[in-house]
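Just below is one structure, and these are the notes that go with it.
Shown here is a partial selection of chains from the complex, left in place.
The first chain written gets the first letter, and so on, giving A and B; residue counts start at 1 in each chain.
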Amino acid sequence: MTTHILLIDCPDEKGLVYRITGELSRRNFNIISNHEFVDAPAEHFFMRTAFAGDASPDPVVDELRKTLPAAANIRLAAAGQRPIVILVTREPHCLGDLLLRHAYHELPARICAVVSNHETLAPLVQKFEIPFHFISHEGLEREQHEAAILEAVAPYTPDYLVLAKYMRVLSPQFVSCYPNRIINIHHSFLPAFMGASPYRQAFERGVKIIGATAHFVTDDLDTGPILVQNVQPVDHSYSAADMAQAGHDIEKIVLSKALKLVLEERVFLHHHRTVIFE
Amino acid sequence: MTTHILLIDCPDEKGLVYRITGELSRRNFNIISNHEFVDAPAEHFFMRTAFAGDASPDPVVDELRKTLPAAANIRLAAAGQRPIVILVTREPHCLGDLLLRHAYHELPARICAVVSNHETLAPLVQKFEIPFHFISHEGLEREQHEAAILEAVAPYTPDYLVLAKYMRVLSPQFVSCYPNRIINIHHSFLPAFMGASPYRQAFERGVKIIGATAHFVTDDLDTGPILVQNVQPVDHSYSAADMAQAGHDIEKIVLSKALKLVLEERVFLHHHRTVIFE
């Protein structure tokens, strides 16, 4: 028996759960877990079903495409390990954590390659026998540099790009090549500090909590739909540099968790919000 | 349109979601939210459905009783405010929090009365114009004292008894009068310290985290099925008394949350485990 995951979202109407589970029941599939959520103000329905059986699940999907509202998104999750490419700059903490989890099969992903605008992390990546592409941004216009990255990435046909502390802003053109398929991690404060040197600003106001947010990248690098957030306490004895350092542990955990949720097909995206069935 | 909440648990089999949602669909009810969970090792199915409509939900329940497995527990949640009675000894923090939430309609409950083996908290209860029953345990055998409490409680026909720092062990006979309907709060440590003076033991080993656990009371006072747990950090500067004091904030939040989950009919109990749909 194989397990399949079906994700459906559509404008809400009566009887959706009944109709969807009916198709599964008729074809003799067994539901293993089922999550639904109706976003009442948006009148939108979300459902994630894990089901098992011997037959192919394709006829279920075909039938649902005929009978559900035309606006429905119906998606059968890809099986097995998903290809991903990681972009980094110079910081090893998030990359290292992903490489270790990958090496020990904690992520349902295959890290095809790591791309960086610096050579710093090449030795770390090579320890794990994964291709490392060094594509310096020096002397290049942004569009040239991005084109070089896209060219290096393309042969791997990754499902997701993971920005594991990639410190350059991506253009809307770049983002549009991987719509809702780029995952970023960045520091977060409570309250937020805009502009340059956020840790400096946080320090100057004496914040007591720092955090990290993992999110899908949309046109504006740091404000896409949120996947995972977490925090840790700090106090007056932390310098701005200490805060940045303390943020590393939280960043690596938040990014790994976000990637896991995405790869396990637990995330719906609707307008700017995520609906996540953990 | 009225909203109803239906809770069903039964041995797992194929097509349960389909059959249950079918009944709702046929009678023109609209599902507002739906949670299911299958405890795979136990092969047991849990489902909580909130649905709305103009008709009476009773025919749905009747029909389900006929068509679902005979072992199914099918329960339509009682509407409105549930009657509860609170038992306390001398500490005001949990009781005060419950009284305030009750006064401001944060709990779907009606606190009918507070019963105590001490007079200490009478003035607090009277501020909120709720009956206070002082039933001293002095000079009484345990069964006599418990009988007096049961007699005082009975006229209120409470759905739940809430032990808001009631510091006496309840006999199995007492517990059997309100099976799975008594909620207790007690301190918890990571790891636990058994026996007398747990805060003293925790202090002596230098614990860094203290916590609280809210649970249903079974025969053994402090080991029933867990509803809610939470923790807070402590350090070497906390005396055993400081730890006990610091535990108060966490206790009151954990107990209020547990009570809310139970009153909102989000809790299933299966053997010694709770399944909670938040």
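One rule holds for everything that comes next: a contact is a pair of C-beta atoms (placed from the backbone, for glycine too) under 8 Å apart; a residue touches a chain by one contact, two chains touch by 3 or more.
Small disclaimer: the values here were computed from a predicted structure and weren't measured.
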Assembly size in copies, with 2 chains present: 4
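Everything below uses one rule, namely that only the chains that are shown with their structure count from here on.
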Approximate Å spacing (C-alpha centroids) for the pair chain A, chain B: 37
For the chain B and chain A complex, residues of the former touching the latter: 14-18, 21-22, 24-25, 28, 30-38, 40
